[in-house]
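Removed: one protein chain of the complex. Kept in place: all other protein chains.
Chain lettering (A and B) follows the sequence in which the chains are written, and residue indices restart at 1 in each chain.
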Amino acid sequence: MMVVKIDKQKWSSGINQLKSTYDVYGPAKQGKTYEFQKLGSEQLPDLTVQNTTLSPKSIVFPQSEKMFSFHTDENKSGHHILKEMNNQSMPKAVLGIRPCDAKAFQLVKLNFDTCEYKDPYWIRAYESTTLIGLACNNPCSTCFCTSTGCGPFSETGLDVLLMDQGDSFIAKSLTPKGENLLKTATWSDSFDPATAESILKSGKEKAESKIASRVKTDQLASKSIMKIYEAPFWDDVAFSCINCGTCTFSCPTCWCFDIQDETKGCQGIRTRNWDTCMSPLFTLHGSGHNPRGEKTSRVRQRFMHKLKYFLDKYNQGIMCVGCGRCVRLCPVNIDIRQICNMMNSYQPS
Amino acid sequence: MQNPYLPYPVRIDNVTIATEDKSLKTFKFIFLDPNDEKKFAYKAGQFAELSVPGKGEIPIGIASSPTEKGFVMFTVFKVGLVTAYLHNMKAGDIMGIRGPLGNSYPWDLLQGKNIVIIGGGFAFTTLRSSIVYMLDPANRPKFKDIHVIYGARSPGMLLYKDELAEWERRDDINIHMTVDRTDDPNWKYNVGFVPTITEKKAPSASPDTYAIICGPPVMIKFTQPVLEKLGYDHDHIIMSLENRMKCGIGMCGRCNIGKELVCKDGPVFTLSELNRTPREY
Partner (left out) sequence: MIEYQKKIQNIAERLLNEKKVDVVLGFKKGTIPMMNQPCLVRVPDETQKLVWDSNCGINLTNYLTNRKERIGIIAKGCDTRNIVTHIVENKIKREQLVIIGVPCTGMIDKAKINGLMVNEIAEVSEHNQEITITDSRGATKTIQKKEVLQSNCSICKYKNPVIYDELVADLVPESKDIDRYEDIRKIESMASSEKFKFFEDMLSTCIRCYACRNACPLCYCPTCFVDESKPQWLGKGMDPIDIRTFHFLRAYHCAGRCTDCGSCERACPMDITVRQFTKKLEKDCVELFGWEAGLTLDKRPPLDHYKTNDPQSFIK
């Protein structure tokens, strides 16, 4: 572990240094919202935003990603045979990612990096990305990260943790990747680790005390899947849902995708796109039969997956980091906090 | 890193019409690279993604048996975009196969047991694979009695008719073919729905007897109580599910029933396992 102090005077020069080795991403205004973007040559991350509208998951898992190319010209060799695309890019550095979004990558990794199969697209992108987190001194009212095994100063999944000290950042590297990044940026003013820890500790306590929003998850594991699945509240929970993809697309832990072929003339690509369990199309059989044809079953799927199936399958907590995006963005106010508490406290009669 | 989404290139060796209404065709594929055939080592009950560049992929149960070498075989029902396109493809065309995917029928468990195979309609593909596998001279001694109850709407809708006739002549397997109805005077087998024939022909339950069921939902719905009546424990009833799939390797998120992924944890489950999961299939 290495702790340095980054004087804000050296912030921009360090970032410019990074840009020769990394594609540097950070929050920036895009249209009317703030999103993580690849920063231009003189552009700095806007660290005044709390949580960006969308999560930064697309840096590792783009909404639309090319998997293979092919051609169908039978007069040329190799027709109808898929070829891997060269998706390689510079290593990426994500500046100002929030601890919740970093932890989300750890949860998503359980899906894409398994003992039987490795998803090469996600894994390559993830491995070439360095996450420089910014501790949240002022969490939002919809943040409930302290209930999800995370928190405003959580270090899980981060390579560097930054704490804003006004005219400087304290930067604590947590992995060799993080250490490399600090060196590349020539942020090297050493800082006493023990002092850093005590500053972080008091910052953490202060930030956590500001989080008023909590969910209870302690009873979820002990309840049977079928009991919660058959609970009477799902119709009410789902009533207002309009089946859009806002919750799933903005969520840092939602990973579901679709695979599609696109062709133009004899040239084609196979791509994958984010998909959403809220869409009836997601599970529609060719025959017309749909195992989750009703809205209630789709809404239930989303919450059961996040709060019960995932928990049972991996024993790594719930598939939610408490970033609050779905709570803020749902056009009809479906609130995962309420539903989590209902599931947790549900007692079948 | 090996890319699990990359199909093995194959050539269509042969296409045959499998049913009288032409809604099913059987495709034999040959791997362009013979080494790929070795990598594609499968067990009866597994499936693969048939990959048609430009159209997409579809998960289909493997109809050939691991004991059949030099090709892999699939029988495909024409239902959606990819299958409709596939039905127009011909011998010599190049496409891809990705797999083998999913678990298989539990062959270790089934060794030394009586097996009752119950199939309906065009869900007989992996059952054909299983029968051919069990009847292989090297494997037949590993199993006790084998019963097969197989029904279709009409005689012309039965898959693999030549093989059925051949098995019918053997004495180491009991074939009970049935059709919903027929006016064919030469039909010498059963007439009636699969559940009814199961009740009449299936051996009674024992700790050493396992039933494998594949068929349309309505057949499964009515066969299950019959097997219960015959005394079959739910962990002696083995079923294979179908759900919409894309990745086939447990990542894309759509085929789950509860926490189980049909593509990776299945498609084969015992009824007692299914009792513990939501019926989202």
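As a working rule, contacts are C-beta pairs under 8 Å (C-beta built on N, C-alpha and C of every residue); 3 or more make two chains touch, one makes a residue touch a chain.
Because the structure is a prediction, the values reported are computed rather than measured.
Contact with the chain not shown here comes from a single listed residue; of A:F61, A:F249 or A:F310, that residue is A:F249. Only one of A:T142, A:S168 or A:T184 touches the chain withheld from this view, namely A:T142.
The hidden chain makes contact, of the residues A:S224, A:S240 or A:S287, with A:S240. With the whole complex as reference, residues 30-33, 35, 50, 53-54, 63-64, 140-142, 236, 239-240, 242-246, 249-250, 258, 260, 262, 271, 273, 276, 279, 281, 327-329, 331-335, 337-338 of chain A touch the missing chain. The chain not shown here touches chain B at positions 80-81, 84.
Here, only the chains that are shown with their structure count from here on.
As a whole-number value, the distance joining the C-alpha centres of chain A and chain B reads 39 Å.
In the complex of the two chains, the chain B residues touching chain A come out as 1-7, 9, 32, 51, 53-58, 79-80, 83, 93-96, 217, 242-244, 246-247, 249-259, 264, 276-281. Here chain A touches chain B in the complex through residues 67-68, 70, 72, 79-82, 84, 111-112, 114, 116-120, 123-124, 224-226, 229, 255-261, 263, 268, 270, 272, 275, 277, 282-287, 289, 291-292, 297, 301, 304-305, 308-310, 312-313, going by the rule given at the top.
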